[in-house]
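A protein chain is absent from this complex, but the other protein chains hold their places.
Here is subunit A:
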């Protein structure tokens, strides 16, 4: 096998600790404790290895990355390595002073999550009273610090009708970019799927809203928006293809082709404590298993779209079919595609109660 092209992006999940409890959190259902987290020095080495390998963009995420007191030191490591650093934050743990320390350390960009445009609903979805108000204060601090801001809104049945208000919120907070991200249904979100899946009518209204807003706000606000899998005919090229352009590293140091890949069984994901990123990228069994097209089952094998969507999302394939190597059921050609319609119908008559994200109990506190 020829050497794979170098990765472009690194997602550093610095911690699983977070004051929010969003029911669609992309962290694994088994959360890591603080005592298992990589230290700042090790992250610094990983960043230097990533830059040497060809990574340009670094996403500092979690959990809530600001739950780590050494975050400024970690940002400084990123800046020294020459990586473009993006802080993905809930904003509720950072005041103007702490944000300035991050800006001084060389932070390039802030991505702030909001749970809704309406305060009471936002606080209920995030599971933290007063959270939304703290986010708005934080956004003002980002603006005052002169840092570019992206607003990230994860959307679903319980907030999608307020998409116009979310767009207005992005403008009023001075964001240059709004990411409208439909919930991806694995891990925590799969547990809450009945409470979160939007209806077709909601989705169509949202798509019209985005189309209109993009035209009206061209040059003022960039809106990123992708149609959700459950209403799609073609799967998304998840992570741009397994092991093609992206590496995630978990709080405890596991290198993953996708941040949710730990939900897949039968893998031994290599640790950055034991291996260099270059070695992991080129030679690990985990990164090579679903790389390219050789592993693909029918109907992907021989399909003209196989090098565009790369078979879709492995985590979704496993969550819905029990087979990580199956064609993503989001594809209309998948024999399991009907499962998505079924889920939409079930959700339409379900209640809206959440199972909130939380650490498993009865273990030693981190």
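The rule is simple: a contact is a pair of C-beta atoms (placed from the backbone, for glycine too) under 8 Å apart; a residue touches a chain by one contact, two chains touch by 3 or more; residues count from 1.
Quick note on the criterion: contacts and distances are computed from a predicted model.
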Undepicted complex member, UniProt protein name, chosen from "Nucleoside ABC transporter membrane protein", "Pyrroloquinoline quinone biosynthesis peptide chaperone PqqD", "Sulfate adenylyltransferase subunit 2" or "Transketolase": "Pyrroloquinoline quinone biosynthesis peptide chaperone PqqD"
Contacting the left-out chain in the complete assembly, out of A:84, A:267, A:295 or A:356: A:84
Per the touch definition above, residue among A:56, A:136 or A:171 touching the missing chain: A:56
Residue of A:32, A:111, A:159 or A:263 touching the missing chain in the full complex: A:111
Touch criterion as defined above, residue of A:34, A:171, A:222 or A:359 at the omitted chain: A:222
Sites on subunit A contacted by the missing partner chain, in the whole complex: 6, 8, 52-54, 56-57, 82, 84, 86, 108-109, 111, 146-148, 150, 176-177, 179, 218-219, 222, 224
